[in-house]
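Below is one structure, written out as structure tokens; the observations come after it.
Just one protein chain is left out here, and the rest sit where they should.
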Amino acid sequence: MHTVTITICGILLTLLAAFIQPVQAETLPDKITIESLKDLYGPVTFGHAQHIARERDCAVCHHHTNGAPASQEKCLRCHRGGHEVKSMGCKSCHEKQPFSAEQVNGKFKNNLQFHQDKPGLKASYHLSCIGCHKQKGAGPVACVDCHVLTSSGEAFYRAGKNAPDPNKAGKTGHH
Amino acid sequence: MSGISRRKFLCATVVGGAMTTLGSVCGKGGKAWASGSFEGYPEGMGVLVDLTRCIGCRTCEAACNKEQKLPEPDQPFNDQSVFNTKRRTDESHYTVVNKYDAGQGPVYRKIQCNHCNEPGCLTSCFVNAYTKTKEGAVVYNSKVCVGCRTCMVACPFNIPAFKYSSATDPVIKKCIFCHETRLKNGLPPACVEACPQAVLTFGYRKDLVKLGHERIRNNAGRYVDQIYGETEVGGTGWMYLSGVPFEQVGFDTTLGNEPIISNVKDFLSTVPMVLAIWPALFSGIHLLATKGKDHGSGHGEDDHVKNEKEEPRP
Partner (left out) sequence: MKKFMNMGLLVDSHNKSADGKKWTLLEKLFLGLTPQQYIMQALLNPFNWLLALIFAVGLPILAGRFYFGLNWVTHSSNDYPWGLFLGFGLFAMVPLSSSGFQLGTACEVFGRHDLEPIERVGLLNGLLGYLFAVIYLLCDLGQPWRLPYPMAVAFGPASVLFLVAWHVATYLSVQVAEVSASFFEWIGWPLGKQGVRKMTLGLTVAGIILSTLHQGALGALFTYAPGKVHPLWYSASFQWLHFFVSSLPGGLCMVITVTTIARKTMEWRCDERFKSTLDKLTITLAKGATMGLATYLTIKLIGVAHDNEWSYFATGWGAWFIFEMGVGVILPLILFVYAIPRNAFAIARLAAFFTVFGVVLNRVNTAMICFNWKLPYREIPHWREVVIAVMIYAIYIVVYRFILYRLPILYQWKEEPVLEAVAVPSSNGRAPAYREALSPAASYREAVEEPVAISSYAATGLGADESGRGGL
């Protein structure tokens, strides 16, 4: 009896999963435009579909959040079965302001052993992208490979039309 | 015992000693000096720098320049050619990133003031221009800076720079943890906020020490098992994690764990003793040496004559 119930449930669940996943996939963006640094850089377009096709494992970027087992060993201690979350976007967990007073004061305050070392949103992007690209030896790694400076970005980096006059170089720096 | 009250103790001792008052004052001072080192304010902030993450983009330098309104640099901040030389902090760069070749690929290392728990610059300053704030920043008051540059000698990390270019207002220039504009208001320093790679993690120093050790433990083989700055020269607010031995990327690993002031305590503790003992000692010697002869003033002439007479003439 029990066995039957479990089997039926299992089949149902499998069907349900098979049914749901294509639906989810349809809501998955093929391309994501990231504009969180828009005052310095033009928008960056991320080929989501392209990465899915290449990686085939959401956990590489999304950890355990789609319900699949986490990919990193240290995460498997808790997330062996995956823990699904409502929104899988990076910004739902990774803070835009990781060093706000609230974040800083909250560190080590609760009893959660892990997730104390969670990078902020900007860092998550960069650590994931550059880290993986470097590891695989493929994909953009240098700043300009993804980023185009806006005019305020040029002002910030003193680049382009804001570049220092090379004739004046050496006036400020000393050894 | 907090740093402030300890320094006040030192003050009381030296001033008290200068007046050659009572031994009890000196005694108290001695205890104060022997009272161990100052571990930093419990609520002091810090930054954990993870060298394995740094990609040498120099955004921190640009952010620092903007936040601190520093002069225009010689090269743009996205120019990687600066890595051809090893740079140091100076009057127009409170932080710089240097590149090291350490076996497997380049390692970039950001340097700035490490905001020591017990800073050498602070203890060496004879006009007390430096302050370790309760937020953990080492700031300075350029209004009283005489420009003697002893702090530059005393800094084990070679950080304070001097505004040599100014004839009228040359003072010390260094990273102040963005204390005035940000830290005081509960914001992280500009470089931390700008860093795209989370090389810089801002937080309470005591949390960062835990975090650093966890990061080492959770990433077996990625890091050298040491947080540089946890104990060096008494502990620093800014601490480093590295994937290669620290000395290979320009760190001085011979500094030891004692704060700089510990080296100087030996001498400082002799000061009140000399002030208290010498007058009696030498006055006593004078009395012994000149007993019945010269009592210092007034009627020493006979003695002179005697001396002259006794003098065997060459």
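Note that the chains take the letters A and B in the order they are written out, and that residue 1 is the start of every chain.
The rule is simple: a contact is a pair of C-beta atoms (placed from the backbone, for glycine too) under 8 Å apart; a residue touches a chain by one contact, two chains touch by 3 or more.
Model, not experiment: these values are computed from the prediction.
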Full-complex contact with the absent chain, from B:Ala62, B:Val97, B:Ile111 or B:Ala129: B:Ala129
Candidate in contact with the missing chain, chosen from B:Lys134, B:Arg149 or B:Lys184: B:Arg149
Residue touching the undisplayed chain, where the options are B:Pro71, B:Pro170 or B:Gly186: B:Pro170
Contact footprint on chain B, counting only the chain that is left out: 7, 10-11, 14-15, 18, 88-90, 120, 123-129, 141, 144-150, 152-154, 156, 158, 160-171, 252, 254-256, 260-261, 263-264, 266-268, 270-271, 274-275, 278-279, 282-283, 285-286, 289-290, 293-294, 296-301, 303-305, 307-309, 311, 313-314
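Operating definition for what follows: only the chains that are shown with their structure count from here on.
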Separation of mean Cα positions, chain B and chain A [Å, integer]: 40
Residues of chain A defined as touching chain B within the complex: 74, 98-101, 104, 107-108, 116-117, 119-120, 122-123, 125-127, 130, 141, 143-144, 149, 156-160, 162-164, 166, 168-175
For the chain B and chain A complex, residues of the former touching the latter: 45, 53, 55, 57, 59, 62-63, 65-66, 71-79, 87-88, 90-93, 161, 164-165, 186-188, 192-193, 195-198, 201-204, 207, 210-211, 214-215, 218
